[in-house]
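Pasting in a structure now, in structure tokens, and then I'll have a few things to ask.
Yeah, one chain of the complex is gone here, protein chain that is, but the others are all in their spots.
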Amino acid sequence: MPQKKNRSKPSIALAWGTGLIGLLLILALLAPVLASFEPDSIDAEQLLSPPSFQHWMGTDQLGRDVLSRFLFGARISLTVGALIIVIAGCLGILIGSLSGYFGGWLDQLLMRFTDIMLCFPVFFLILSVIALIGSSVFNIILILGLTGWMGLARLVRAEILTLKNREYILVARAYGASDARLILRHLVPNASAPIFVTMILGIASAILAESALSFLGVGIQPPTPSWGNMLNDARATLGVAWWMSLFPGLGIFCAILGFHLIGEGLRNPAGGRP
Amino acid sequence: MLLSAEHLTKYYPLRASIFSRARACVRALEDVSFRLPEQHSLGVMGESGSGKTTLARLLANLIAPTRGTLSFSPAISDRTKDIQIISQNPWEALDPRMTIGQSLKEPLIIHRMNDIRDRLRRSLDLVGLDRHCLNRLPHEFSGGQRQRIVIARAMSCGPKILVCDEPTSSLDISVQAQILNLLLDLKEQQKLSLIFITHDARLLPVISDSILVLHSGIMVERGPREAVLNKPLHPYTRQLMTLSKLHEKPQAARGAGGAGCPFWQVCSLKKTECSEHLPEIVQISPEHWVRCCHFL
Partner (left out) sequence: MTRLFEVRDLNVMLPTRHGPLAVSRDISFSLEEKQILGVAGESGCGKTMTMLALTGLLPPGSRVSWKKLELAGRSCDPSCRTDISKMRDKGISYIFQEPGTHLNPLFSIGEQLTETILCNNRGLRAKTARQEAVRILENVGLRPAGDFLRRYPHQLSGGMNQRAMIGLALAADPKLLIADEPTTALDLLTQRSIIDLVLSLVRTRGLSVIWVSHDISLMESFADTLAVMYAGRIVESGPAKDMTRHARHPYTRALIHCLPERLKEKRFQPIPGHVPALNAETRGCAFYPRCPFGMPACAQAEPLTIETENSRKIKCFFPQNT
């Protein structure tokens, strides 16, 4: 029964992915309950202590509990990732659907703009913009959201281009549906499967980008914990305190893996297209 | 007259590249004229590539004609409401993500009808579907049922003209008979006018009151049903009519385009001038027109 095998494989991926992300979400949501210490309470007597019953993930160079910081960091990292993809998603769907639906000069204009954005070394752009406007959680979300929509825009445009000549779209135009109605009620919902998969995968890369920025010290600023800046803290003591880098690293790893598994799992059973 | 079309012509531009202006054109439809009285059905006969679908799209206001005019009687106030289109492929004509109920409601919402529930029920009754289907998705239905749903949607806002673009060509013969009967019933009960586009001449004797024959986008003959079926004038029409009797062999294959008569290469009556210019359309009897150099 090779067919059955093919069908059940992606659902296993989906189950693992949702399990992982679900676990991280529960941990993040219950952070105030689960964490036995304040994430930024300093304990001068327990500097760099290895994992113990009191501090499950050990403490850092200021004596803060790594577990508490990990849990509150999960809140920040996941929220930032999700909000970034909301901004990028809205922009990408808007630009992609306008471009694909109306075509002509508007399409040329929007797609050339997308190409320019894609050619830009985005990371350096972000670094310089943050240097200009300063870094806060809000700024990080905004800047990563505004620079992360290009792939999605191209995908949406391609989907809309194939969908807009379908007969049901033509018939809908014939019975008088307006452009906005066609895009919002018919075209975007029918392209939603690939859009959704891309957005799920986009959360993973948004989390990664936020961590990278924070690791470089230009992202989420201490003392607010995020997995990225926890790794940054761990850099100095990498040789002696392995627990400080292991757990936030594991957090990022699980989040990325989880979102990718969900994305893969959703991509296959739908066959890409309904 | 509900509708009259004068010299309808549509060229599609061919573009060499995105930066250049349109250079060449494809002739999709050339000089098509007809009139559609009330409660009348016009059969449009043509093979693929004859411009049938272009004609349907022009009538449904999906594209604008390059030349020529479409004029309507005052009875047709809103083209998106009074002219509805039934397309060829019922598998493609319904939004796969919408339930049947949502799909059927769409035109009613757009045209701001107030008695949506009543109209839904009435149009379902018209096509013989029961109300349980409203919450289901298109993929749960067979081709014939889908075509019924499409017809129900077209009928829901009370159109005056139904443009049917090969509504049965992708259906089984037994289902085709059901759908055609339904369209005939609707025509009588709802005082509809039909424009019935088909490549199957066998359907024309029943479904159409007058017939228009297209070849490579050119109207070669138009006339009342009896005249065209029993005494076709254009050699192309004659060939189609013999072919529809199935047991007889066709004499020749299809001809190619060019400046002249589209049929000249395979025409048994061809003259030298046929290849050079397209003959004008000639009136044979009050309602019968033909475009062939033998009748000039």
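Note that the chains are named A and B in the order they appear, and that numbering of residues resets to 1 at the start of each chain.
What we mean here is this: contacts are C-beta pairs under 8 Å (C-beta built on N, C-alpha and C of every residue); 3 or more make two chains touch, one makes a residue touch a chain.
Because the structure is predicted, anything quoted here is derived from the model rather than measured.
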Options B:199, B:238 or B:294, residue touching the unrepresented chain: B:199
Absent-chain contact - pick from B:69, B:135 or B:181: B:181
Where the missing chain touches subunit B, by residue: 47-49, 142-144, 172-178, 180-181, 184, 199-203, 205-206, 239-240, 243-244, 246-247, 249-250, 253-254
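Going forward, only the chains that are shown with their structure count from here on.
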Gap in Å, rounded to a whole number, between the CA centres of subunit B and subunit A: 50
List of subunit B residues in touch with subunit A within their complex: 18, 57, 60-62, 78, 80-81, 83-85, 87-89, 92-97, 106-107, 110-111, 150, 153-154, 157
Contact set on subunit A toward subunit B in their complex: 108, 166-168, 170-178, 181, 185-186, 189-190, 192, 274
